[in-house]
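Showing just some of the chains, left in place.
Chains here go by letter, A and B, matching the order in which they are written, and residues are numbered from 1 within each.
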Amino acid sequence: MHHEFTIPTRGQGLYEFTAGIQSWVAASGLQEGLLTLFVRHTSCSLLIQENADPEVQTDLRAFFARLVPPSNHPSMSYLRHTYEGPDDMPAHIKAALMPVSLTIPVAGGAPVLGTWQGVYLFEHRDAPHQRRVAAHLA
Amino acid sequence: MHHEFTIPTRGQGLYEFTAGIQSWVAASGLQEGLLTLFVRHTSCSLLIQENADPEVQTDLRAFFARLVPPSNHPSMSYLRHTYEGPDDMPAHIKAALMPVSLTIPVAGGAPVLGTWQGVYLFEHRDAPHQRRVAAHLA
């Protein structure tokens, strides 16, 4: 089974879409199998993270903003791909550091996410985007 | 086929479970297919790494401890999610930097791991844990 999720983003940060995934798997009727998610972009990531305390998301953003500052920051003056904006090349770097694809076993009719695991689109660009995540279930 | 591995950990570090995986695949009788591993937690990672020289594991731990110091380290004073201990938010960050899922083709009745590749659970917390890794084979 194939599907595409569209996730609208409005600036850098984590956007949860766990519920949409769970609904789609439930509607499929599949009891046991494998769910694959694949993001069709090079400036955002997929991420499984704690969905209990929202400050985890704030801290994740803060860490990656420090690890990969905007390309107009003095420490990043060695970057050459800067014509798409100061958030663009850092977005590509973050996309290299975090997953482009996730595979999650399905058992008992649901993805086997742990108690605190949520599935997120991590947007690395400042401008709003419509992000497409391809999903495969078999 | 579905299975869950339980890996007991006693502090930060890499715990190899390659042999358990190979035994399970062999017992299944499957000759060609796909093995998926998925860790059901947000404060540890799955990792494929060199299993020859144990100092590689020591160095990996040392690198990530420097890249993401404990939250009571002066350089990490911007972190907010600190009430679960100084090792907790760094654990979530490391879990974002390293895989939550691995997919390994199976051929000739075994995962096609390279000569030096071992499969590890990378524990990022200090306290002992029972870590659950879901496995799917098809």
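FYI, a contact is a pair of C-beta atoms (placed from the backbone, for glycine too) under 8 Å apart; a residue touches a chain by one contact, two chains touch by 3 or more.
Just so it is clear, the model here is predicted, and its values are computed rather than measured.
Here 2 of the identical protein chains are placed; the entire complex in the file holds 3 of them.
Everything that follows uses one rule, which is that only the chains that are shown with their structure count from here on.
For the pair chain A and chain B, the distance between mean C-alpha positions equals 20 Å. Looking at the complex, you find that chain B touches chain A at residues 2, 34, 36, 38, 40-42, 67-68, 78-81, 89, 92-93, 95-97, 99-101, 103, 132, 134-136, 138.
Residues of chain A that touch chain B in their complex: 32-34, 47-50, 53, 55-56, 58-60, 62-64, 66-67, 97-99, 102-105, 107, 112-114, 116-117, 138.
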